[in-house]
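As you look at this complex, bear in mind that one protein chain is not there, while each of the others sits in place.
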Amino acid sequence: MTSTTSGPLLRIAGLSSGYGRVGVLEAISIDVDPHEIVVILGPNGAGKTTLLNSISGVARPSAGSIAFEGRDITGMRPEQVVRLGITHCPEGRQIFQRLTVEENLVAAHIGRGGKSFEALRAEVFELFPVLKERRNGMASRMSGGQQQMLAIGRALMAEPKLLMLDEPSLGLAPKIVHQIFRIILDLSRNGISILLVEQNVQLALECGDYAYLLNTGKVKLHGPAQEMAAHSALREHYLGGASEDVLHV
Amino acid sequence: MLGNLIQQTVNALTIGSIYALIALGYTMVYGVLRMINFAHGEMFMLGAYVAFLALSLLVGDVGMSGALALTAAFLVAIFLVGLIGVGIERVAYKPLRSSTRLAPMLSSLGVSLSLVTGVQILAGPQPVAFPSFFPVVRYQVMGGTITLMQIGILIAAFVLMFGLHVLVNRSRIGIIVRAVSESRPTAQLLGINVNGAISMVFFVGPLLGAAGGILYSSYYGIMSPSMGAVIGLKAFTAAILGGIGSIPGAMLGAFILAFIEVWGTALLPLVTNGVLGTEYRDVLAFAILILVLLVRPAGILGEAVSEESTVYKREF
Amino acid sequence: EQITVGMSAPLSGAQAYFGSTWHNGFKLYVDRLNADGGVNGVTIAYDQQDDKADPREGTLVAQKFCDNDKVVLGLVNFNSGVAQSTLPIYEDCTLPTMTFGSNPSLTKQGYKFMVRPVANDLAGALLPAEYALGKLGAKTAVIVNDKQVFGQGISEIFAKNFETGGGKVLDTIAVAPSDVDFTAVLAQIKSKKPDAIYLGAVMPQLALFAKQMHEQGIAAVLMVPDGGYTPDLIKQAGEANIQGTLVAIQVPPMDASPEIADFAKLYKAKYGEEAGPYSIYGYVQGQILEQVLKTTKGLTREDLNAALHAVKAKTVVGELEFDETGELKVAPSYLYKVEGTGFHLVGSK
Amino acid sequence: MTLVFQSLRKVYGEVVAIDDVSTDFAPGMIHGVIGPNGAGKSTLINMTAGSYTVSSGSITLDGKRLDKLKKYQIANSGIARTYQNIRLFDQMSAIENLEVCFYPAEVAAAWSEVIWPPYANAQRRRRREKCMEILRFFDLQGYADVDAGGLPYGRQRMLEIARALVANPRVLLLDEPAAGLNHHETAELTAKLTALRSPDRIMIVVEHDMDLVMTLCDSIIVMHHGKLLFRGTPSEVQASTDVQLAYLGTANDIDDIRAAAQDRRAQLGIRTRRRS
Partner (left out) sequence: MAAADTLAAARPRANRTISWLVFAIAIALIMATPFLPNYHVRVLNSLLIYILLGIGLNIVIGYTGLLDLGFVAFYAVGAYSYGLLASPQLGLHMPFLLILLVAACLGAVTGILLGIPVLRLRGDYLAIVTLGFGEIIRIIINNLDWLTGGPQGIARLDKASILGIQIARPIDFFWLLLITVLIVGTVVWRLERSILGKAWAAIREDQDAARGIGINTTNAKLAAFATSATIGSIAGAIFAASQRFVSPESFTLQESVLIVLMIVVGGIGNIFGIVAGAAILILLPELLREFAEWRILFLGLLMISLIIARPAGIVPRSFGPEKLIRGLFGK
């Protein structure tokens, strides 16, 4: 746990980004402080995934900057970004179906923070015992929830300082959703900062520290999670058709 | 009769080993890019030409001789062809990674055409005698003749194949290559150097092909610019037969194909009482291929993916 | 005055070597004629085209020559398969050709505008059969062919000649033209113990077959057609593996006469390499053309055709003239045996 | 008219995905299927639609065996479905995605369309009209000529349902129609699906969104480890402790998480930040 600077861990300033010639995000500014759980909310197509993609280097920013630990990472290639300590756990799990559970972990171990593979694997197994049980089974044979756990475990193999989770509860049974949120809290306790994209607004705000609401590529509302939960504008914005200016809570 | 049997088996094993080396390259490239690489046969051809060139330089200019020169030429050639493979991928396939599957396939056809004609222009279109990489030694085994070269080819092929098997299934590099083959975007997100992994495949695949080319040329004693076409097609067939993307499948397919060819030649006229002669051998090979695929649509060792679990959208 | 000769042969691909060296022989002679001011003041230009040994390409080239009024003579098609589809086109536009495809059927279709200044496969397959039966005392033979126009055609003729002469054909085996491995076929042949094997195919299969045949310890004498008359045969098969192999071709030895030796020297001087297997026939065709130009009434296609059919040309391979079908009246053909690193003449006709 | 599962089993190698399930679905109702991940819900849908073969047991509609039919025959017996992972024809426009559903009924006249242009034009117009109507119902008319692959995710979900409706199916199978939709879109979807209820249509919805399931469905079956765990009305399901244990989790869960979150804040000493 090394947070050197006192400033934010991740600072996004005036970011515009998209795919090819298609612009999605427009002048977005977002901060993540060390240890924080920051929640990104927004309707479909708001640009949440694009935001994470821009941070991890998959989508190309056209303006603005992204700084991680005070260092400019705008436009870096995904593998470089991961090496700096940002790991992106993508939407829809995206585990390697044709690899075994353990091989999924091997593929993601890049030896960034210096912990041995065995040590990291032990940590992941402790967090998700079911993975240990299934370690030599094909990943494709696992149920949705187990696959989600594998996806998170796999992301942890890169020893992230900042873990970005894109809709981790998608398609999961309610009970499992609860479990996933507990794990997110545990991760945070262990010193990992988290940027969480979620549709399950209630739970996300319950766990999060700070939240941003995105719509049509812009930040429409942001504030401490607890206050956002209570905010009537949230519902209004969430349903679309709100005014242009940014609201502060 | 027993001698004949042994003889034919050894012949089939030798041919099969060479097919297998090339089929493995096909399968590797296919596994990662889902691309039929028509230029792979040309890596085989380049292997022979580069080795020939290296050998004449080593013997002529450097003054090396004997086994040393042969080994050096072999290693230099497969390494160089590996690099050429990497270069070709960068220039001709990489820009097409996000387009339809037909595009890189046809680009590889262009590469194949260019390489064959290029070599024809540089080295002449006619076949050229190729030196033997093994001393001529014959062993008589129960009435069959086995040459040292055949043994050498068998050993070389198995060593290379075993190495590849370990590389792909046991090493981290192999796991990474398989991860990339399944999903490039996800691999990238996890910090895997995707270009590195693809380069790796395009190094190893052509390297194996080149090794096959050298062994082949030295076995038959000639090389020619067009030698990659037929053998490339056979290796492709073998890879499909075994289940494309599967490394043991490629080997199995190669040996099966070789045995069909050898035994088909020997047995077709006997079995059909002369109605169908050896000229129908390829018909037999393709017919067996078709039959196998009808029973196992994903090849012998290919994993049959069930419909809903893997979404097949736009195969081409 | 100038006439143009249309030349068509494979100039790219596997057979390019044959096509281009054959053409070179012609160019060698014609260039010398032109340097001397031509024949009766007529100089000769040539339009050399690649037919890729492909019938479709061949027909396009043929049409191109037909359309070009300046082209009054064709020196065409190395491959019988290509000639088969181009000859009707030349016939339609009355362009006289000296065809090089050696399949006997070409002259049997009643074409009026073609001659063949080279022995056909009937002749090519006669010498080896006679030699095998007579000189070698062979009684049995196995025939192998590559199932191509040329290979199959000539081996069928050999088989007929061999059987007419009292020999017995034990088996006829076809291989694919792309085959390089004959071990399975050879194992089969071995069990039949023939005295002779006739292989109707082209290079490099001839060399590969010879090599593997020797390696499998088959003692029969191997006979191959003209494609084998190249040092490559010995190089690629390996000297030890090819000894005693018989090669039949229309080409005399390069030291057969001073004129031929001269030709070989000139060729080497001009092109920097030894003459190809058919270069001398290119040269011969140049000599025929010279004679045609000397005797022709005019320079139209019809005139030249008439002169060509009536020609009596003294060439380095002897005096040549054609019968009404366009076939040579006396067609030279030779039989060589591989000894050491060279070909030694063992018979001729 | 009912859809009946009789001792249904599905085995993948050693994995028993569906283990002796017998139940039936009555028309005029919307049936919910819920259960933990990997319980076998999608497998049920896939077997009914013919995408997976049945290991043993039977599926019948009006007493007619479905499980022996080919997939397209099943579709033509009036069964339509959507997929857990959207499967549209990406490079066809939205309306073409629907038009192609007329194939089974109209393929016999395909050559007449080729030979006789006026017939073809009339046919095309009629087809387009019908499809437009369905698109309008889903508010998709604006996207009619846009390639399906280029639609926003939520629209793609709607389009997939629209496609399933073209043939006016008797059985409609929806696999997680609300996955990835936000509340607003989910509400919209709920309204649409309610409107699709009809006296002779069997609708089966697999879904993890409990709000949707509880408001929409008349009857719910709960799957667990491939077995049918429970069957009842929404309120019965919510009241069942078995279901809570296996799937829903309890209200305590939320309290737990809330407590854990507070714990964490305290532990890390996180202050509420305020920035502009």
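We just call them A, B, C and D in the order they show up, numbering each chain from 1.
Here is the rule we use: contacts are C-beta pairs under 8 Å (C-beta built on N, C-alpha and C of every residue); 3 or more make two chains touch, one makes a residue touch a chain.
Note that the coordinates shown come from a computational prediction; the quantities given were computed from them, not determined experimentally.
**Student:** If the full complex is used, which shown chains touch the chain that is missing here?
**Tutor:** B, C, D
**Student:** Considering the whole complex, which of D:61, D:88 or D:220 touches the chain not shown?
**Tutor:** If we include the chain that is not displayed, D:88 is the one touching it.
**Student:** Looking at the full complex, which residue from C:4, C:63, C:140 or C:295 touches the chain that isn't shown here?
**Tutor:** Residue touching the absent chain, from the options given: C:63.
**Student:** Using the definition of touch stated at the top, determine which of C:105, C:140, C:243 or C:295 touches the missing chain.
**Tutor:** Reading the full complex, the residue touching the unseen chain is C:105.
**Student:** Extract the touching residues of subunit D with respect to the undisplayed chain.
**Tutor:** Against the missing chain, subunit D presents residues 49-51, 70-72, 75-76, 80-81, 83, 87-92, 96, 99-104, 106-107, 109-111, 113-114, 117, 120, 123-124, 127, 163-164, 166-167.
**Student:** Residue by residue, what part of subunit B touches the chain that was omitted?
**Tutor:** 30, 36, 91-92, 95-96, 99-100, 102-103, 106-107, 109-115, 117-118, 120-121, 125, 233, 236-237, 240, 244, 277, 279-280, 282-283, 286-287, 289-290, 293-294, 297-299, 307-308, 311-316
**Student:** For subunit C, which residues touch the unseen chain?
**Tutor:** Against the missing chain, subunit C presents residues 11-12, 16, 49-50, 54-56, 59-60, 63-64, 66-67, 81, 84-85, 88, 93, 103, 105, 109, 147-149, 151-153, 174, 176.
Here is the rule we go by: only the chains that are shown with their structure count from here on.
**Student:** If you tally contacting C-beta pairs, which pair wins, A-B or B-C?
**Tutor:** Between the two chain pairs, B-C has more contacting C-beta pairs.
**Student:** Which chain is most central here if centres come from C-alpha coordinates alone?
**Tutor:** Central by C-alpha mean position: chain B.
**Student:** Distance-wise, how many Å sit between the C-alpha centres of subunit C and subunit D, to the nearest whole number?
**Tutor:** Once rounded, the distance between the two centres reads 74 Å.
**Student:** I'd like to verify one number: the distance from the centre of subunit B to the centre of subunit C, where each centre is the average of its C-alpha atoms, in whole angstrom.
**Tutor:** A distance of 37 Å separates the two centres.
**Student:** Counting in whole Å, what is the centre-to-centre distance of subunit A and subunit D, each centre being its mean C-alpha position?
**Tutor:** About 28 Å separates the centre of subunit A from that of subunit D.
**Student:** Two-or-more-chain contact residues of subunit C, please, as numbers and ranges.
**Tutor:** Within subunit C, no residue contacts more than one other chain.
**Student:** Taking each residue of subunit A in turn, which ones touch at least two of the other chains?
**Tutor:** none
**Student:** Where on subunit A is subunit D touching in the complex?
**Tutor:** Subunit A residues touching subunit D: 31, 33, 35-36, 43-45, 141-146, 167, 170-176, 178, 181-182, 185, 188-189, 199, 201, 203, 206-207, 209-210, 223-224, 226, 238-240, 248.
**Student:** So in the complex, which bits of subunit A are touching subunit B?
**Tutor:** So the residues of subunit A touching subunit B come out as 56, 58, 78-79, 81-83, 87-88, 90, 94, 96-99, 103-104, 106-110, 112, 140, 154-155, 158.
**Student:** Which stretch or stretches of subunit B touch subunit A in the complex?
**Tutor:** 172, 175-176, 178-179, 182-183, 185-194, 303, 309-310
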